[in-house]
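Report on one structure; see the data block that follows.
Every protein chain but one is kept in place in this view of the complex.
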Amino acid sequence: MKKPTAVLLMHCPDQAGIVRAVTDFLYENKGNVIYLDQHTDAASRQFFMRVEWELDNFLIGKEKIEEYFETLIAQKFDMKWELHFSENKKRVAIYVTKLSHCLYDMLYRYQSGEWNIEIPFIVSNHDNLRHLAEKFDIPYYHFPMTKQNKAEQEAAQLKLLQENDIDFIVLARYMQIISSYFIKAYAGKIINIHHSFLPAFIGSKPYHAAHARGVKLIGATSHYVTEDLDAGPIIEQGVSLVTHSDKVSDFIRKGKDIEKITLAKAVSKEIANKILAYNNRTVVFE
Amino acid sequence: MKKPTAVLLMHCPDQAGIVRAVTDFLYENKGNVIYLDQHTDAASRQFFMRVEWELDNFLIGKEKIEEYFETLIAQKFDMKWELHFSENKKRVAIYVTKLSHCLYDMLYRYQSGEWNIEIPFIVSNHDNLRHLAEKFDIPYYHFPMTKQNKAEQEAAQLKLLQENDIDFIVLARYMQIISSYFIKAYAGKIINIHHSFLPAFIGSKPYHAAHARGVKLIGATSHYVTEDLDAGPIIEQGVSLVTHSDKVSDFIRKGKDIEKITLAKAVSKEIANKILAYNNRTVVFE
Amino acid sequence: MKKPTAVLLMHCPDQAGIVRAVTDFLYENKGNVIYLDQHTDAASRQFFMRVEWELDNFLIGKEKIEEYFETLIAQKFDMKWELHFSENKKRVAIYVTKLSHCLYDMLYRYQSGEWNIEIPFIVSNHDNLRHLAEKFDIPYYHFPMTKQNKAEQEAAQLKLLQENDIDFIVLARYMQIISSYFIKAYAGKIINIHHSFLPAFIGSKPYHAAHARGVKLIGATSHYVTEDLDAGPIIEQGVSLVTHSDKVSDFIRKGKDIEKITLAKAVSKEIANKILAYNNRTVVFE
Partner (left out) sequence: MKKPTAVLLMHCPDQAGIVRAVTDFLYENKGNVIYLDQHTDAASRQFFMRVEWELDNFLIGKEKIEEYFETLIAQKFDMKWELHFSENKKRVAIYVTKLSHCLYDMLYRYQSGEWNIEIPFIVSNHDNLRHLAEKFDIPYYHFPMTKQNKAEQEAAQLKLLQENDIDFIVLARYMQIISSYFIKAYAGKIINIHHSFLPAFIGSKPYHAAHARGVKLIGATSHYVTEDLDAGPIIEQGVSLVTHSDKVSDFIRKGKDIEKITLAKAVSKEIANKILAYNNRTVVFE
């Protein structure tokens, strides 16, 4: 049985002594470190670190860790940081349109226990995949979208997300552009899968564009959603070989497998609190 | 010992009976077919075929095959076609600038006998790699390029290429834009390696751009050179994973390995007469 | 809308004129060939071919094609061959034990229409995955297996398979050794997924063995089941990188994704009648 742990994700301007200060803080308070990884970006001179320790003998109470870490460590180094507890299951909302392959694959990981999360509901702008949600007893909310009702529907969605304490949103081939207003409300908390190896083939119908260009490999990219379309920080990318004998429909079929695996890898990292985004790039710890 | 063979590469509008007509033509003239592959592009309704047969019992003399095939087969089907003989070694000119990894790898394949070709000379806009050419006793022509002398230097190169009966040119990280005039003279006969997975990161410094974009895979693309920069028919693409811990210099170092292998695969296909380009895409036979 | 087609898969000792004879047979009877691929194995001097043609104007009735092809072509060349019609949906039985990832992935492809097949039932030696079968309204037969009842249970399974006209069986992580008697009854019709890159790590617990050996890549192999354990003709193999930081449980988790994708690729080829097995090797057409 895995013991309860806490994870600190932090970044700050690089300087000497950060690792020492953090490991001292944990060691002196009887926190048994089971994971420590760090990275220094040479160009921006930023330091990134993820540390995980067991809570059972830790001398600082769970509810006090934030205050103590901020006071004793973070402010000295001008850190930005997040604290997560392994006992808190992530609450994830899934957005879909009509294609089921990514949703299906996520439901498998959820239902088989690979992902220890809650999926309080699924949102869609179409009603097509309701049957799948029902198979797994997950509420399915249908928000038909038009130019006229978009602001209103997004507001309703935001209410739903907040009422359900959603930690992050996965766009599992959700074919709607999300407004800036919505994105700001969940900044860094929306993960998308785009069906090309970005930055090639931004926008709609990337497989058609890839086929027209005559590429010999196709790809998929999972990234955080920002206000610039398909331009947010990349978390994971996958590719597959194609040949002249593959039609657009073959690109789409082969692509589905890359999309679902690539998205799942990114979501797995998010669940494990292993991603730090900075300057439109990500640090993804092992 | 491999017997002498002939290869026909052909394409034409698709219709019934093409394979049958070609195989009949070879069979009735005692040509033993050792390779036959075909492809029909559904969108353009074009038919593509590569057939290779042994010449030793073939009833039509080598010098007459072109005439007979054109008369008896090609004109009926409105074919474009090329005939190649395995006994004719390809004559390949290599263009380089300052980076040696692709040149080096090509020289290995040439010198070890993996590629049964002639390399009559190496061209460069710099003198840096002369020592390498000298190691392998290959003439090295240095053509310094300026805006002023470009037309003149390219004319001199064309003369050199023609005098040496060059079959095709390989730009092995040649960092000069070639004029339309030159490209037309060797249309479909110039193979480039670009250091990105096209169409992402066209133009100069693609690894810097890839790093700035925060991609999780880098690539290389070998393609025929056309008048649109980095937009010609793609022959082969390769990729490599990168992580947040890779600096631009790591992208460049890892990229070199992908570049040389990707270029070598494309050149190998060209040597074996296995590529047909059509509508800015390629059919690359196994 | 795709027109109804027929597929011939054939192999025979190589000689001149086979392609010509088959294409003549189809052409003269107004069969529009939409796919033709062939392969000659140099070592065994065997010729392999797959040809697919549209039936709508074909002059020979569906029920007569077998007879005519055997009489007019096959016996001349000493061919082994199979005939398939696109209109006949394959009937596939799935065998599972306790792990759901491959079953789940297959059910997605079935239910979403990616695979145009029937799944008349699922067989298992445990009752764990019944809920999944029920979600998709597929009969689930539980055959508990002991040393004592094995022969009896397999006999009951064979009866079930025959009553349901099963075309082929997929062992989707079915953790039971099947008897020679059973294998002979469905020779060349049982596809397994083994969780290693065969021939490494034959038998049970391959991820544990791979971890102990300290490999840097893990794999999965889909193959036809023969009487030699994990030694049948390989259809498809996939791999994934691992590092020293991956524990056995990580190997297992990463491996599941490779297993399901590798198995799906193999089953897709089987559904499309693109595999010929010969001398414990497979020819897998594009």
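So that you can tell them apart, the chains are marked A, B and C in the order they are listed, and the count of residues begins at 1 in each.
As a convention for this text, a contact is a pair of C-beta atoms (placed from the backbone, for glycine too) under 8 Å apart; a residue touches a chain by one contact, two chains touch by 3 or more.
Fair warning: this is a prediction, and the values are worked out from it, not measured in the lab.
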{"item": "Listed residues B:68, B:108 or B:141, member touching the removed chain", "value": "B:108"}
{"item": "Contact footprint on subunit B, counting only the chain that is left out", "value": "100-101, 104-105, 108, 112, 114, 135-136, 243, 245, 253, 256-257, 261, 264, 286"}
{"item": "Contact footprint on subunit C, counting only the chain that is left out", "value": "39, 41-43, 48, 197-201, 213-217, 219, 233-237, 239, 243-245, 247, 280-284"}
{"item": "Interface with the undisplayed chain - residues on subunit A", "value": "16-17, 19-20, 23-24, 27, 32-34, 36-38, 40, 241"}
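Heads up, the rule we're going with is that only the chains that are shown with their structure count from here on.
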{"item": "Interface residue overlap between copies subunit B and subunit C, same or different (over half shared)", "value": "same"}
{"item": "Identity of the chain that, by mean CA position, is farthest from subunit A", "value": "B"}
{"item": "Chain-chain pair with the highest tally of contacting C-beta pairs", "value": "A-B"}
{"item": "Inter-centroid spacing, subunit B versus subunit A (mean Cα positions, whole Å)", "value": "42"}
{"item": "Mean-CA-position distance for subunit C and subunit B (Å)", "value": "37"}
{"item": "Multi-chain contact sites of subunit B, meaning residues that touch two or more partners", "value": "none"}
